[in-house]
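Note that one protein chain is taken out, while the other chains of the complex remain in position.
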Amino acid sequence: MITLNPDAQMNGSFIRTLRHPKINEPILIAGFPGLGEIGNIVAKMLIDLLQAELFAELYSSAFQDFVFIDKNGICRPPRYEFYDVRRGRDLIILTGDGYPSFDDIPGHYEICNDILDFIEKFACKSIITIDGAVSSLSQEKIYVSATSKEIVSQYVEKGATLYRNKRIIGLSGLILGLAKKRGFEGACLLASTPGYRRDRKAAFRVYRFLSEFLGNTSYL
Amino acid sequence: MITLNPDAQMNGSFIRTLRHPKINEPILIAGFPGLGEIGNIVAKMLIDLLQAELFAELYSSAFQDFVFIDKNGICRPPRYEFYDVRRGRDLIILTGDGYPSFDDIPGHYEICNDILDFIEKFACKSIITIDGAVSSLSQEKIYVSATSKEIVSQYVEKGATLYRNKRIIGLSGLILGLAKKRGFEGACLLASTPGYRRDRKAAFRVYRFLSEFLGNTSYL
Amino acid sequence: MITLNPDAQMNGSFIRTLRHPKINEPILIAGFPGLGEIGNIVAKMLIDLLQAELFAELYSSAFQDFVFIDKNGICRPPRYEFYDVRRGRDLIILTGDGYPSFDDIPGHYEICNDILDFIEKFACKSIITIDGAVSSLSQEKIYVSATSKEIVSQYVEKGATLYRNKRIIGLSGLILGLAKKRGFEGACLLASTPGYRRDRKAAFRVYRFLSEFLGNTSYL
Partner (left out) sequence: MITLNPDAQMNGSFIRTLRHPKINEPILIAGFPGLGEIGNIVAKMLIDLLQAELFAELYSSAFQDFVFIDKNGICRPPRYEFYDVRRGRDLIILTGDGYPSFDDIPGHYEICNDILDFIEKFACKSIITIDGAVSSLSQEKIYVSATSKEIVSQYVEKGATLYRNKRIIGLSGLILGLAKKRGFEGACLLASTPGYRRDRKAAFRVYRFLSEFLGNTSYL
């Protein structure tokens, strides 16, 4: 007898919702694993300082083929975590340790679209991604690219430097491009960093910039 | 609670139609990214000189995992663009900056077939792809390969050199092969080029050849 | 005429069930191909010594593109085999020579989930995976990582060493992580091994540990 298993429980991504937060039109702030770990560090700072709470996890068959073992010997697969903040303007903070294989381009697209599908349910219309951009040590800049001139201007007014005629590689850029196509607005903030190590200083620069930026648009 | 997202919004390609052009039995002229950027340059020249207008965009999860940032800091994912021309014989001009990963062979097939599916709706039955072929500096040839002897002959009569006992690697050749299987007719024009740089001169040679060729078959 | 074959007989994995064993809430013990072949050797020892019987085979389109030829010249594709043991606590022993390509991350996820789907039918709620962990020659340890603190403790009490702040690469770890997400409990036992050769000694160490461990929880 042959048993077919056409409906394997995880083909692509799936999102485990732990709780249904009462947030409305939140801004998504996403810090993916990346250059100098700036995205992850900024997300962590926001989570800690704003006392954001975990409400959903995303797992994907495009993530790495290993599990993480924590300090207690407990295993878990790579994942992203969604945290919510309800203060003035609602936020969803997204971070985690999953990453699609370098060569798996469809995996990159799939993860971005799964995230966008999910945040759309909360009427989220705006996203900010955080990453690093390689540059010489002496520079301490925050670059910005966005989905429209208007949004670019808002960030440039606050001191960000226009990022132009470049590419943003990986999820931080791709999700922004796909979001734009789907009618979201958004920006990618890139801290200049030498890039060869965990750059807490650059991350703190973005954190400060972002706090001030959000503060001036009815947040904090 | 587990939320499955089986219908991610982009699995494979999708085409955003901006406008429904009134074209009938157009010829598709496709200039993909490739050797010496000849395909892209020729397409750009045709678009500019014939005042072709954008009417559709193709996005694909097989394209690269980055976004392009333009001179204004605005991001967008890689894509192809379809332009229409209504002069004598109608044309669709296809060009763009998307490209499947070198190793993603199914992605190559998928993109070619998605393009053919789309242009079939306009009763398109004929395609011309433009690319480069590496050769020594002193040569200034235009090579041709096609879906039938009759079509090869039409181009050879106009001065093109038969391209034979070779392979054409990438989208320019593959779309022609798949088009043939589906009942389209078509040709691939390859400008000889040293190949290591943007070759505007070779592109101009193809442009001139193509203008004359189309002119003599009721075009221009 | 065009004949489409959309329902190719093996897209993903399929499991050939040879027999329906009367087992209830069995523990799955999985020894995949891996470091020092420890997983495979331990599984083989359990099968031989407990007279376990083959009842199902798993084939996957993610396995290698070759067939094995046995000593009689008979060919077969790579596969996993499921054996059942009915003694005190029921067991399913899983082992074999299939392995997904290093780069095929979705293939890793698919195989793990197909295995979990299959063993769920027998009300299996607990899994133990066996593998090796590279370490210096002089060490003779058994490391453990598990799905919860309680389970880790059970193994540590019996002499296993906590494996922590690490990753477990490949199927042994991934299936445990995915199992946890789906509500299974389980552990991964890793024998320290120099890693460059078939390590029967390390395998025997795990076998002895495991026999004693299972014996004390109503087994053997």
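Structural remarks
When the chains are written out, they are named A, B and C in that same order, and each has its own residue count from 1.
Just so we're on the same page, contacts are C-beta pairs under 8 Å (C-beta built on N, C-alpha and C of every residue); 3 or more make two chains touch, one makes a residue touch a chain.
Computed from a predicted model, the values in this text were never measured in an experiment.
Taking the complete complex into account, the chain left out of view touches B, C.
Contact with the chain not shown here comes from a single listed residue; of B:E25, B:D70 or B:D117, that residue is B:D117. When the omitted chain is restored, the residue from C:Q51, C:S101 or C:N165 that touches it is C:S101.
Within the whole complex, the absent chain has one touching residue among B:A52, B:I128, B:L174 or B:A191, and that is B:L174. Taking the complete complex into account, residues 1-6, 8-11, 16, 59, 61-77, 100-101, 103-104, 107 of subunit C touch the chain not shown. Within subunit B, the residues in touch with the undisplayed chain are 12-17, 103, 105-106, 108-110, 113-114, 116-118, 144-149, 152, 156, 162-171, 173-174, 176-178, 180-182, 188.
We adopt the following convention: only the chains that are shown with their structure count from here on.
Interface of subunit A with subunit C: the two copies contact each other largely through different residue positions, with under half of all numbers used appearing on both sides. Inter-chain centre distance (subunit A to subunit C, centres taken as mean C-alpha positions): 35 Å. Residue positions 16, 103 of subunit A each touch two or more of the other chains.
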